[in-house]
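First up is the structure itself, then whatever we jot down about it.
Note that one protein chain is taken out, while the other chains of the complex remain in position.
Naming follows writing order (A and B), and every chain is counted from residue 1.
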Amino acid sequence: MKRLLVLLLLVVLSFSLLGAKDISLKIIQVFSSPERTKILENIIADFEALNPGVTIELISPPYETAIPKVNLMMSTEQELDIVEVSDWLLSGLVSMGKLESLEPYIAASTELDYLVDGVLKSARVMNDTAYIMPNAVYVKTLFYRPDIFARFNLKNPPSTMGEMMAYARYITNGKDQFGFDWRGIDPVNFMDLVVTSFFDDIDPECMYKTVDGKLIFEDPRALEGLNFYLDLYFNTSPKDSINWGFDDQVNSFVSGITPILFQDPDTTGLLNNLLTDGAYKTAALPTGPGGKAYPTFGFAGWGIPTFSKNKEMAWKFIEFFNRPENGAYFCREYGALPVDKRVYEIDPYFSSDIFAGWAQMFAHPETYPMTEYPIDNPAWGDWFRFQGDIQERLLLKRLTPEKALQEFSKFWRDAGLMH
Amino acid sequence: MNRKKGLFIFLMLVPTFSVIGFLTIYPTIKGFILAFQNYTVFTFGRVRFIGWDNFAKIFSDPEFLNIVWNTVVWISVSVFFQLVLGLGLALLMRKPFKGRGIYAGLVFYPWALSGFAIGLLWSWLLNGQFGIVNDVLVRLGLIKDNIQFLSNPDTAMFSVLLVNIWYGIPFFAIMSLAALQSIPKSVYEAAQIDGAGGFKQLVSITLPYIRPTLINTILLRVIWVMNFPDVIYGMTRGGPAGSTEILSTYMINIVYYKNDFSRASAVGVLIVLFLLVYTIFYLRISGGKELEL
Partner (left out) sequence: MKPRKVIFGTLRWTALSMYLLFAVFPLAWIFITSIKPPQEVYTYPIRYWPSKPTGEAYVYLFEFANFFRYFVNSIFVSMAASISATFIAMLSGYVLARMRFRGRYLLTLFLFFTQMIPAYLLMIPQFSMFSDFKLINRLSGIILIYIGLGATFSTIMARGFFVRIPETLEEAAMIDGCTRLGALFRITLRLMLPGVAAVFSFSFVNNWNELFTAALFLNSDSKMTVPVALYSFISKAGIQWNVLGAGIIIALVPTIFVFSFAQKYIVAGLTQGSVKE
């Protein structure tokens, strides 16, 4: 009888202990895809196993509705403890005042000593404060199809812009074989990568400025770069690609119509699924006449809403997520660059051929200096649409490149980039 | 009117109209207010009234007239062909034939698909480089070079219209079919005795009989086509070079790219005004009191 009582007491005690610790976290991601959701769920399950009494619910809105949804949820303070913030969302959420500064947590953490250079810097783009902890990095590199190249006796990937143009022209027959995989819709990064490669003095803090503080669009080298970029379309890309978004780009690359593509690492997840092993590889971005190429850190990270009731636990999860084994799993399966240096050591995948492009760029920062977009500028969202419209008019020859550059510089002057 | 009857009317109407009031009218009023404010993600917590500024910005957009013109083209061409072809299909399907049920299922299914799926699907089919429509046309020898359906501003509007018509035919066909079936046979029998031919029967009996249905359906359809950007959005997002931008895609683009909810609401207000003016004219011309469906 006594034994039973003790047992009963123990059970009650343990229940009440568990009950007291019961925490449920809500996380929302912005780059949902069925695969990514599965990967995150697995990491969450591990975290829950390590932390009894904690349950995590993952919210995965469809990719194209995620941004308005996060904005609305945050502004009306829906129950949320961790919010994934993309570079598109950051400035809005910060000026809304709904993101907690993570600085105190970062200062107290010992887990963050191995962050890849530049990650924290790009996280601090708003008010010099880190409101998010990047969970992965996105840098564009050159994807190419060795099998298609081989058909034309091309052995190596192009290493300069000039070479890339020559390759692309050489293989283009204007009917079912083209060179460069053009991006029509939301072309921001694509155009900029080519245009800035004609410079050698881009401001590391702002892609649209030179180190001496001038707007690149007012520099004659921008005109050269823009003309070169347009030549790629007119001579080596399908006419139809003026209307292409991500999906069409991938479709065209996979079918071999355009074997030269600039893209983010998350493309690898899909390509591994659609192509046989070795049918695609990556190489560093081709350098321009300036002898350089300027990649940017695209990033997304976890933030904690100011109105969360479980901030400590939320941070605990964020730290857990960035542990090298989790970072490796997430980045390998989903296709992104890890933010923790140790990942590159523990997982051979990140030194495989598929990662050759990024490895080379990171190993030679003098040739591939990182720069940043002015995403803290409120006009940033508008810029996507604006640059896309101008590009369309350029491709339709309704606008001269000279006039286009004037429009660009006017846009950024009006947006106060020069102050 | 006695009190009992009044109470009866009131009770019968209460459910529908309270739901509408709560879920539509109240938010609409809020939305109209929003149109005169400066609500964006950057002004959160500091939202204030800014008068007609949002409207001024819209009217001073150099593309605005173009967008209005596209909207008019989008609505009138879509609805006209949906109506004519849908009615035609209904007339052809009117006489029972073997397998009519299956035929109906096979041709009416687009009606059961969501607009976004249709937009996406067709943009894939109509791709100018690797789209299957081009491939089939080339193989059949109907064209020599691929048609740049969606990337050429001169054909983009045509292409999205084609898809929207494809999407809308079933709706008109179903409505017309239902209306056609309600015409008493005796009317035609009388006409046959009088020796009226097929075409004459169509003009003098069929069309007048289903006229009220058509008048209503057209009115509603115009409103829906105006407010239904999914097909265009899935196919071109309003491009290339604004050639398929209509008021409702313009509104979405403002939300997505500018995060400016107030200016988007102002476009919404313009859409409502546009439709109100249209409805008033339409009812005048078509003889308003016949409203029924």
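Simple rule for what comes next: a residue touches a chain if its C-beta (ideal position, glycine included) is under 8 Å from a C-beta of that chain, and two chains touch if they have at least 3 such contacts.
For clarity, every value in this text was computed on a predicted model and none was experimentally measured.
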Using the touch definition up top, pick the residue from A:33, A:159, A:172 or A:406 that touches the left-out chain.
A:33
Which of B:42, B:111 or B:188 touches the missing chain? It is B:111
For the chain left out of this view, which of A:267, A:308 or A:409 touches it?
A:267
In the full complex, subunit A touches the hidden chain through residues 26, 28, 31-34, 36-38, 57-65, 68-69, 72, 76-78, 176, 246-247, 250-251, 254-257, 266-267, 269-270, 273-276, 335
Residue by residue, what part of subunit B touches the chain that was omitted?
1, 5-6, 8-9, 12-13, 15-17, 19-20, 22-28, 30-31, 34, 39, 88-89, 92-93, 101, 103-117, 120-122, 124-125, 130, 132, 135, 166, 169, 174, 177-178, 181-185, 198, 213, 216, 219-220, 223-224, 226-227, 248, 251-252, 255, 261, 264-265, 268-269, 271-272, 275-276, 279, 289, 291-293
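As a convention for this text, only the chains that are shown with their structure count from here on.
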Return the distance between the CA-based centres of subunit A and subunit B, expressed in whole Å.
38
Given the complex with subunit B, which residues does subunit A contribute to the contact?
67-68, 71, 75, 91-93, 95-97, 178, 184-185, 238-243, 247-248, 251-252, 255, 257, 378, 381-382, 384-385, 388-389, 392-393, 395-396, 398
Of all residues in subunit B, which touch subunit A in the complex?
41-42, 44-45, 123-124, 127-130, 146, 148, 150-153, 156, 236-237, 239-242, 253, 255-259
